[in-house]
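Note that one protein chain is taken out, while the other chains of the complex remain in position.
Chain nomenclature is as follows: A and B, assigned in order of appearance, with residue numbering initiated at 1 for each chain independently.
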Amino acid sequence: MTRSNATALVTPSRRRSLSSRGRIFLRVVTAGYLGVLIALPLLALLATAFEKGVSGAILAIVSPEARAALWLTLWTGGLVAILSAILGTLTAWVLVRYRFPGRAVISALVDLPLAVPTLVTGLMLILLLGPTTPLGDWLNAHGLRIIFAKPAIILALLFVTLPLVVRTVEPVLREIDPAEEESAATLGASPLTIFRRVLFPALWPAIAVGTLQTFARALGEFGSVVIISGNLPRRTMTAPVHIFGAIESGEPHAAAAVSVVLVAVSVALFVFAEHRLRARPT
Amino acid sequence: MTTPLRRRVLIGVVVVWVVFLVGAPIIALTVGAFSSGFGAVLEALSATDSVSALAFSLALATIAVAVNTVFGTIAAWVLTRDRFRGRTILLASVDIPFAISPVVVGLCFILLFGPHGWFGPWLKAAGIQIVFSWPAMALATVFVSLPFVVREVSLALVEAGTDEEDAARTLGASSLAVFWRITLPNIRAGLLNGVLLTSARALGEFGAVLVVSGGIAELAETGTLFVFRALDDRRDVAAYAMALALAAITMAILGALFVVRRRAAHSPVRTREVLR
Partner (left out) sequence: MSVIGRGLSKRFAKAARPAIHSVDFNAPSGSITTLLGPSGSGKTTVLRIVAGLEIADAGNVSIVGEDVTAVPPERRGVGMVFQSYALFKHMNVADNIAFGLSVRKEPKDAIKARVNELLELVQLDGLGDRWPSQLSGGQRQRVALARALAIRPRVLLLDEPFGALDARVRIELRDFLRRLHDETHLTTLMVTHDQDEALELSHHVVVMNEGRVEQAGAPHDIYDHPATPFVAAFVGGANVLRGHVTDGRAEVGSFSVDLPTGATEGAAATAFVRPHDVKIAPVPDEGTAARSVTNDAPEVALAKIERLVRVGGMVKVTLKLPSDESMTVEMPKSEIDALSLSEGDRVMVDLRQAKVFVEDYAI
């Protein structure tokens, strides 16, 4: 009896010491890595935004320029998210279900925005549609202003976010047996009914994840927008460009306040999409 | 279920959409860059400032890859193999860099290390320059490219499972031996994926680096900053040439990524794709 009591007292500590010192070390390294690189900068941002109190932060956000910039960023982001959801789902469906010449090229093009630096994206759009190009000339002659106007912002955002919906929907779609669609068709369902009743129920989480990520990504886009939107305050200046301007003119507090709005919305949506909607293997 | 006509219309819509949105701009850049001749592009790229900008970009990318590979692999291991309180918060925080505007990233580092920042006075007293210098640019680059290795390696770890590691331990391998001889070979493809994505993202970073560099012209420039300033100075050929070079490098990295992915794809998956 005494012996078993002794082991009961001794073993728990021995058990803990097995390899847990190594584990704790690795946990601390991880927490340090993510804490120093991610949490600390965000803390500094929050602290600066609210250093003049909540009212100070609100004052910076409701200034006419800031309000216009945030509004422009939100509605262009929303529009791009909706367009991306529709066209991205269609693209994913065509890439999964059809074999056609040039399919591999289209598939590669979908991934290219991942690789192209965003500043280069902006430059590409200027070279395609800018005032000195033939296409830009033609558009100008017909009274269509794209570059240095709001359509340019939308175009740039569509470009940089293209892969997001396509690449989240595609793997889920590949898991769905085409026989399900075919059997629905033999039962007399119209293509729209098939999408609504067969595909959409299985696809909507993936579409939602892609759409929310598109929106979050669009809110923060800077490199491509800054060189093609014209950056007219209250007209074509987006929130990230506005923040950049505030930093350059030495108003870190105003910049931080507007940043907090952007960060709160996009981080919340992104984390929600990644960790709630998408079934994670962990 | 799809009539030939519907099939043709749907494919047509997608092809036109993707080609116009992505293909046309890339062609426009290529044409624009070479409009003043192949020689002009080469000349612009071999100018001293172009070469040093590209080299600086590569140096920053190397730092980002090194830091994020070592710590990202550790973080991935801890987040998938270990269980402890606070794990879910760490897991969610990994994705934050994807959701934050690069400009805001730059701002955060200025607020930390700038002259009026949290550590500003202390750094000044110690004579260390971070903001408006390369350390802040490196930090910003590390930040924006942080999630890739963690995510890719996490996925690889989950997919590899723990059975082989357990088997190796019962066979007498120490934790370190298990990692080097079993875990690492199993996550090799995921790690390489992560490294390639990290380097592509790091080379293309613009907003965060622009903010922390403070727009000081004498400073070392990255490739993207070079393009931005060259456009401002109306040195169009130089800007186009550098943009093309950056796009080519990052696209080559993406190409390598596809080769890795195709090789790593398990045979059952591939058969299933063929069967479809």
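Rule of thumb we're sticking to: a residue touches a chain if its C-beta (ideal position, glycine included) is under 8 Å from a C-beta of that chain, and two chains touch if they have at least 3 such contacts.
Not measured: the values here are computed from a predicted model.
Student: Spell out the interface residues on chain B facing the chain that's missing from view.
Tutor: Per the touch rule, chain B residues meeting the hidden chain are 83, 161, 163-164, 166-174, 177, 181-182, 185-186, 267.
Note that in this section only the chains that are shown with their structure count from here on.
Student: Quick one: which bits of chain B touch chain A in the complex? Just the residue numbers, please.
Tutor: Listed in rising order, the residues of chain B that touch chain A are 1-2, 6-7, 10-11, 13-15, 17-19, 21-26, 28-29, 31-32, 71-72, 74-75, 77-80, 82, 84, 86, 88, 90-112, 114, 116-118, 139, 142-143, 146, 154-155, 158-159, 175, 197, 200, 203-207, 210-211, 215, 223-224, 227-228, 231, 239-240, 243, 246-247, 250-251, 253-254, 258, 273, 276.
Student: Over in the complex, which chain A residues touch chain B? Could you list them?
Tutor: Residues in contact with chain B: 19, 22-23, 26-27, 29-31, 33-34, 37-42, 44-45, 47-48, 87, 90-91, 93-98, 100, 102, 106, 108-121, 123-125, 127-128, 133, 155, 158-159, 162, 174, 178, 181-182, 185, 191, 194, 213, 216-217, 219-223, 226-227, 239-241, 243-244, 247-248, 252, 255-256, 259, 262-263, 266-267, 269-271, 274-275, 281-282.
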